[in-house]
Every structure is written in structure tokens, then in C-alpha cells.
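One chain of protein is taken out of this complex; the other chains stay put.
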Amino acid sequence: MSTTSTTLEHAAPPGAGPRAFVQRLRQGDEVAHVITLVFAAAILLITSLLVYELWIQSHLSRAKFGWAFFWTSIWDPNADDFGALPFIYGTLVTSIVSLIIAVPLGLAAAIFLAELAPRKLSDGVAFLIDLLAAVPSVIYGLLGIFIVVPLMRTVIGPVLKSVLGVLPTFQGPNYGVGFLTAGIVLAIMVVPFIISVSREVLLTVPRDQREAALAMGATRWEATWQVVVPWARTGIMGSIFLALARALGETMAVTMVIGNNPKVSASLFAPGYTIAAVIANEFTEATGDLYLSALIELGLVLFLMTFILNGLARLLIVATERGGGHPA
Amino acid sequence: MKKAALSILLLLCLAVIVGAQNLAINAAGATFPYPIYSKWFDVYHSQHSNIQINYQSIGSGGGIRQLTAGTVDFGASDMPMNDDQMKEFQSKNGCGVLHFPTVIGAVVPTYNVPKVSADLKFTQKAISGIYLGTITKWNDPEIVKANPGVALPKDDIVVVHRSDGSGTTFIWTDFLSKASGDWKSKVGSGTSINWPVGLGGKGNEGVSGLLKQTPDSIGYVELIYALQNNIPFGLVQNADGKFVKATLDGVTAAASRAAKSMPDDFRVSITNEAGATSYPISSFTWLLIPDKFKDTGKRDAIKVFLKWMLSDGQQYNEALSYAKLPKGVADKELKAISKIQ
Partner (left out) sequence: MSQARLVWRKSLNAVMLTLTGVAAFGVVSILFLILGYLIWNGGRSLNLDFFIQLPKPVGETGGGMANAILGSLKLLFLAALMGLPVGLLAGVYLAEFGGKVFTFVIRYTTDLLNGVPSIVIGIFAYTLLVLPVKHFSTLAGGLALAVMVVPITVRSTEEFLRAIPGSLREGAMALGASQWRTIASVVLPAASGGIVTGMLLSLARVAGETAPLLFTAFSNRYWSPGWTQPIASLPVMIYTYAIAPYDDWHRQAWAAGLILLGLVLLANMGCRLVLSRKGMTRSV
């Protein structure tokens, strides 16, 4: 038995201590197995540590406010009185507004790319849309401040007011910054996700579904809208949840255009605040441990919201891709 | 690909080696004096190239917090730390904190009313009413009667305030609390308060930015921000009833009483001071320095900087529209430097 390494070239000739050789091979495998296992487990460690830290560091605030934290709308650092309602409200409103804009737009584009466009064009456009998804958030914020805000103030706001001004959502002074502006910027940011996931999901719908509809005399649109899309329904829902989760956690672009005012307002023109934005703005300045703890509790709330949504989204997408679509 | 990686690696190593010779001091705090501080630290660095003082303007609240948490070597604030904050600092760091006034500045009411080019006059009632949300339009009688002959539009006033923990907010609300009993009881003063109305901007910079872009807005910023960005600002009615525009003389006049009787810990408020020429929204701003340092290199560097700041540094104040410290105050501070150990 001559070798001490387990390289292929020095493999012992058969018969020269095979058991020792095999043992060494297996040990090499064991070692590799263990090493990679440790690193995989590191991910579990990181995630649990994250949840742990969020939980522990927020305990001052949780102890003082309890569940009332969720429906109190005071945010008064001077009086050490904190409530999460304005931020939860702002986070939800901006995300929902962004979905209202992004879902029709994204779904329409996905339908075009999956059903109508020739394959090469579809791939090319999908490529460009993936690039849009890669644009950093702060760049969207930059463009938000200098393009969307003035546009909102001079064009979009007045138009909406004149057409829909009766609704409470479009009343009140229009500053340019506010829920609607944040919603618009968010919509542009999440639409690429809706498009790319929906497109992939639509492409998995079996050909014969389409062809059966067309064979029965449906127009292209009818076949798409009444047969293909419902088949991919769960996957599309998944893409919407993904987009929603992304919108909820978006920080920079929102904080640059939302107006930074912790108030619950009915009007979309009003300035507001989101969880991510208030953490970004006030974290380095939270004077007092309770203040910091309240901000971290907000972080915990945000984490939980995105956790649940992402979990649901993944389930839905996987369910569709495994061929679990239901005909209309 | 390999060559690029190698050169990046070399560059990083170089950065480490080169950087290692420098003494890096970190500070954070008020945005109010940020223009003069950044000028001072820049000039000081060019004279002492091995010392770099990295100052981040995150607001007075942030300065106090980061100083108490120990993540910066010294802080800066336009609001002197109150007794509770000083107790917290003591318990977390095992030593006290000293206040060193650096400059005197003014907080001005800036506005962006497109059809108005004149300097507007604001009574104490007008300002407190606007920020309380009881005065909502530019052509409100309270504003109109102080500005005869100026055509004020009937647009809604867009109120802008700070979204972060701000000493400038403290100075502003300290003045408002003295000007209006209503404000004092409903809102009070502090670095982060529960604003009745308005949009939030981050830092003096953020408020100025919002003002420039939002018509019909009113906000409060340190004087230099209004000047550097060509934002018009108004006159404020002082305790004697006179309308005063923020100038170096007005600010120095406001500080005159304090100059004569400055407390030993240098914590004093000079808003709404008596005197016909006093500008009512003036304030000192302070560097917050711990009185014990573990790192003697940093301690000595900071002490030398303070001496420089109180003598040579003061000559840069007026160019940036901050008033110099009264001589008596500066002398008292020079003596107090020996308290840093």
C-alpha cells in the first residue's frame, strides 16, 4: 500500500488493500458531505439568528405596548409613545396602489410575450425586462424625485382631481409627494417580476388547451383570456404575491417620494410613511432604547408580512409549474 | 479577468496600508452647522494631513444617540442634552459629556410662494398658527395684516418640517413654545415632535430640497441653507414686537445676554431674547465631547482641534453666515478643554 492521497492517478491496483482504499474514498466523501452540510446549515443559522435578534431587540417595545402597537396611530418620540398603524397603513396602501397599476400592465405584457409574440421577440423583450428588474432602488428614487414628483404635481394630480375629485381618495392638497407617487414608482419596480413569472407560467400551459379552444371557434383573445390564463391562474397569483412582497419591503425609492408624514389619510395625494421608510430615516437617530426597540419591532412586523407572502407565492407558483392548473 | 482581479486586490491592499497611517475620528450630528463643520474639518485636514475627522450630518437626535451608543467619537447637536440624556450617557459610558458651543446660527422661515417676491413679515401668532394647522391659506388675515401691499394668493400653505430627530426642530419649537401658549401645551419642544401638519424632509438639506420643489410651501432651515440655495426667507417678530430679518448682527445681539452670564456647562437657550435688534430664532450649537477618552491619540487630536476651532476656526464663520462666538464665551471654553481626560 503506497499512496497516502486519494487521487485517481494513484488508485491502488485492484487487490492491493481495497478495503483501506475504499474507506479513504468514503472518508473523502464524508468530509465533503460534512463541509457542504455545515455551509448549508449556516443558512439556517443565519435566518434563525435574524429572527432571534429581531425578537430580542424589540422586547422593550413589545413589553410596553403589546398588541396595541398594531392599532395605535401615535408616533411621538418625545413622549416615548409609539404605534405602528400609520406605517402599516402606508405600507399596505402604497403596495396595493402599485399592484392596481402593475397587475393589468404586467399581465397584459406577459400575455403578449407568451401568446402572441414570435419566440425570438418574446425572448428578447423578456431579456430587456429582466434588465429593468436589475435597476437599483435608489436610481428609481432619483428618477422619482426629479421626474415623477413634478409630473404628479403639474399633470397627473390636477387631471385626477378634475376627473375623480369627488372621491375622498383624490381630495386634499396635492404636493407632488405622497401615497400615489410612491405607488406609481413601486408599480414600475414590481412590474418586471409580474411579467417574467407570469410569462414563464403561461408558457407552461399545454398547447392542446389553446388549440382546443381555437378549434371550437374562439378568437385568439378569447382562447387566451378564457382558457389559457385561467389554467395558469394560480401561478399568476403567485407572481402577484411575489410582487407584493417586493413592494412591501421596498425602502429607498419610497422614502424619497412619500413625504415622510406618519399619518393615516384617506387621500392618495397626502404624504404618508411606510415601515421601511421610517426605519431608514430614523434608525440612526432613535434616541432612547424604547425608540430603537419600537423601530426594530416594526422591522419584525415587516419581516413577518413578507415571510407569509413569499411563502404563499412560492407555493402557488410551484403548484402551477407541477401542472396543477384548473380549467375554467 | 485574472489581471483585473489582481489589480483590484493590490489597490485594496494599498488602501489599507495608506489608510493605516491616518488617525480617523468619527463624528455625527446636527445638520444645522454642517456647512461650517465640513469647512472646518476640510481645512483642518489640509493643515494636519494625518488626522481626518469624518462628520456625518444625520441630525442632532442622531448625534446624541450615536454618541451615547459609542459608535462615534464625538457628537454635535443644536439642542443641549437634557439631564435624562446625560444620565443615560453616564450609565452607558461611565463618564460625563461636555458641551462646547461652536457657532451661533439662525433658523429662518423659508417659503416658496411663486407669485410673491417681497420679504414676508411673520408675526409670532402667524408662525405658530401655520405650524399648528389653524392658519391654512397664504391670504389668511394674520399674514396679510403684517404684509400690507403684498398680494398673497389664496393657495393652501404646504407646511414642511423635519422628519428626523433635529436640533433645528428643537430651536424652532423652543421659539414657538415661547411665542404661543397653545403650541407649548399642545405640542411642546424637542428634537422629534408630533407635528400637527406637514411634510417631512430629512435634514436641513431635505427640507431645503422640498421647499425648492414645492410651490406654496413654508419651512424652517438654518440661515446658510436658505442663502446657498437662494430660497427667500422672511422677517420674524421678536419679543419686543419688531420684525427682524436674520443677520449676523441680529444673532449676535440675541447672544449678548448669554455672553455676559454663560453657565459653566454652556447649556443655554437664546430664543426669543429681549432687545429691539435681537433675532428671535437664534441658537448656539454644541459639540458633545465625552470627558474621558480611552484612546489618548484621539483625545489629544480632539483637544488640539477644539483649540484651533475656538481661535483660527472662528474666522470662517461669517463667510458662511454663522456668528462668531463672543470672546468671553470662547475664553471660557478654552479653559474648559482641560476637563477632557
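Things worth noting here:
Chains: A and B, in written order; residue numbering restarts at 1 for each.
Criterion: contacts are C-beta pairs under 8 Å (C-beta built on N, C-alpha and C of every residue); 3 or more make two chains touch, one makes a residue touch a chain.
It should be emphasised that the depicted structure is a prediction, and the values quoted were computed from it without experimental measurement.
Every shown chain touched by the omitted chain in the complete complex is listed here: A, B. Touching the missing chain, out of A:V93, A:M152 or A:I188, is residue A:I188. Touch with the chain omitted from the figure is made, among A:L113, A:V227 or A:I258, by A:L113. The chain omitted from view is touched by exactly one of A:L50, A:A79 or A:A266, namely A:L50.
Interface with the hidden chain, as seen from subunit B, comprises residues 8, 11-12, 15-16, 18-22, 24, 26, 28, 34-35, 38-39, 41-42, 45, 52, 54-57, 69-71, 201-203, 205-206, 208-209, 211-212, 224-225, 228-229, 231, 320.
Seen from subunit A, the chain kept out of the figure touches residues 6, 8, 11, 25-26, 28-29, 31-33, 35-37, 39-44, 46-47, 49-50, 53-54, 57, 104-106, 108-109, 111-113, 116-117, 123, 125, 127-139, 141-143, 145-147, 188, 191-193, 195-197, 200, 219-222, 225, 242, 245, 248-252, 256, 276, 279-280, 283-284, 296, 299, 302-303, 306-307, 309-311, 314.
Heads up, the rule we're going with is that only the chains that are shown with their structure count from here on.
Against subunit B, the residues of subunit A that register as touching in their complex are 74-79, 145, 149-150, 153, 173, 175-177, 259-261, 271, 273, 281-282, 284-288, 292. Interface residues of subunit B, counted against subunit A in their complex, comprise 28, 58-59, 61-62, 64-66, 68, 85, 88, 156, 158, 163-165, 188, 190-195, 198-202, 210, 213-215.
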